[in-house]
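Please read through the structure below; I'll follow up with questions.
Missing here: one protein chain of the complex. Every other protein chain is in place.
Letters are used for the chains, namely A and B, taken in the order the chains are written, and counting of residues starts over at 1 for each.
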Amino acid sequence: MFYQAIDILGTVAFAISGVLVAMEKKLDLFGVLIIAFVTAIGGGTLRDLLIGNTPVVWMRDLTYVFTILITVVFGILFVNQLKYLRRSLFLFDTIGIGLYTMVGLEKGLQAELSPIMCIALGTMTASFGGVIRDILCNEIPVIFRKEIYATACILGGASYFLFTQFPIQESYAYIAAILVVITLRLVAVRFGISLPNIYRNED
Amino acid sequence: MFYQAIDILGTVAFAISGVLVAMEKKLDLFGVLIIAFVTAIGGGTLRDLLIGNTPVVWMRDLTYVFTILITVVFGILFVNQLKYLRRSLFLFDTIGIGLYTMVGLEKGLQAELSPIMCIALGTMTASFGGVIRDILCNEIPVIFRKEIYATACILGGASYFLFTQFPIQESYAYIAAILVVITLRLVAVRFGISLPNIYRNED
Partner (left out) sequence: MFYQAIDILGTVAFAISGVLVAMEKKLDLFGVLIIAFVTAIGGGTLRDLLIGNTPVVWMRDLTYVFTILITVVFGILFVNQLKYLRRSLFLFDTIGIGLYTMVGLEKGLQAELSPIMCIALGTMTASFGGVIRDILCNEIPVIFRKEIYATACILGGASYFLFTQFPIQESYAYIAAILVVITLRLVAVRFGISLPNIYRNED
């Protein structure tokens, strides 16, 4: 119930980010739907394929498909309200990666993978949908641009294993880790923090 | 036997469409072979991976590989006959999506997925090979361009479930649905029908 709710929230957030990018590119109705769909389910599909969890989750459970369809309809109707809010794409994308990082990490735990692999799985779940979205829309994937993106997922995922050391309920540790991911990305972008430069300052 | 024949026909149609695009791009012999191969097996591979049907079908059954090899040899030898027929790429692509939509839908039924997912699986089987072909050849995927493409697959797939309500043999419903996909795409392109515009007429 709790995990399902988080999963659906992430689906909505990523579907909206897909609608915004696709409409920016003036794709047709079907194109918008496809981009919203792959953004929302791309990460989870990669995750399910890698751990052999097939048929992948959205084929067995229609909740995801209906959630995306409804989100796309609302997204198209209210795009004018969304698109003039300059930060809305960034915001929905950030909420999406926070939620999906933990959804992916949780699936890794269920598959009894090592903590490092659980964090990697969470990071892939969170970032792969956006990578496909950007490749299909002919953008350089946001993950490879200067912002700290995957780093937020990795540190947030690691924080979960730290929090579970404390005597608190697991769902609190789970939500705290989601907030760590979202906060790290917001702070990094707000203050222009990026990864250390590995190139000599030659230019 | 019947389904196998449909599958092989689709493989031939898509392999030829791959040869035509690859030779248009002046790829070398191996490049042409690869593009023909991924166009023909890309959709079925994605389908098999998503439903966990591994090793994927063309790894277990060499029929596909030999079919593609022979098709490529004929395609290269007779490319001059094909390439001056301006509609041949379009035609083979259209036949391919009609056949593959139903091949994919059938696999969904076998995996006991819901009708909506069977249609989605058919649409992916039909369109993913062409998407990879276009991405590898550095073209905007045809599926995202104005023509009704995936829409034809979706409506054709849905028509199968309608036809099976009638007291006719299953294979007739199957062939009728293939013809629906092909007809819809031909009609849509012939009469310039496209999806409704979701953007304000600002330009």
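One rule holds for everything that comes next: a contact is a pair of C-beta atoms (placed from the backbone, for glycine too) under 8 Å apart; a residue touches a chain by one contact, two chains touch by 3 or more.
Note that this is a predicted model, so its numbers are computed, not measured.
Shown as candidates are B:I8, B:L49 or B:L91; the residue that touches the absent chain is B:L49. The missing chain, though absent from the display, is touched by one residue of A:Q4, A:N80, A:S171 or A:S194; that residue is A:S194. Among A:L29, A:L69, A:L91 or A:M117, only A:M117 touches the chain left out of the display. Mapped onto chain A, the footprint of the missing chain covers residues 49-52, 111, 113-114, 116-117, 120-121, 135, 140-141, 143-144, 146, 148-151, 194-199.
Remark: the residues of chain B touching the chain excluded from display are 23, 26-32, 34, 45, 49, 52, 54-56, 59-60, 62, 65, 76, 135-136, 138.
Following the convention adopted for this analysis, only the chains that are shown with their structure count from here on.
If you lay the C-alpha trace of chain A over that of chain B, the rotation comes to 120 degrees, to the nearest 5. If you average the Cα atoms of chain A and of chain B, the two centres end up 31 Å apart.
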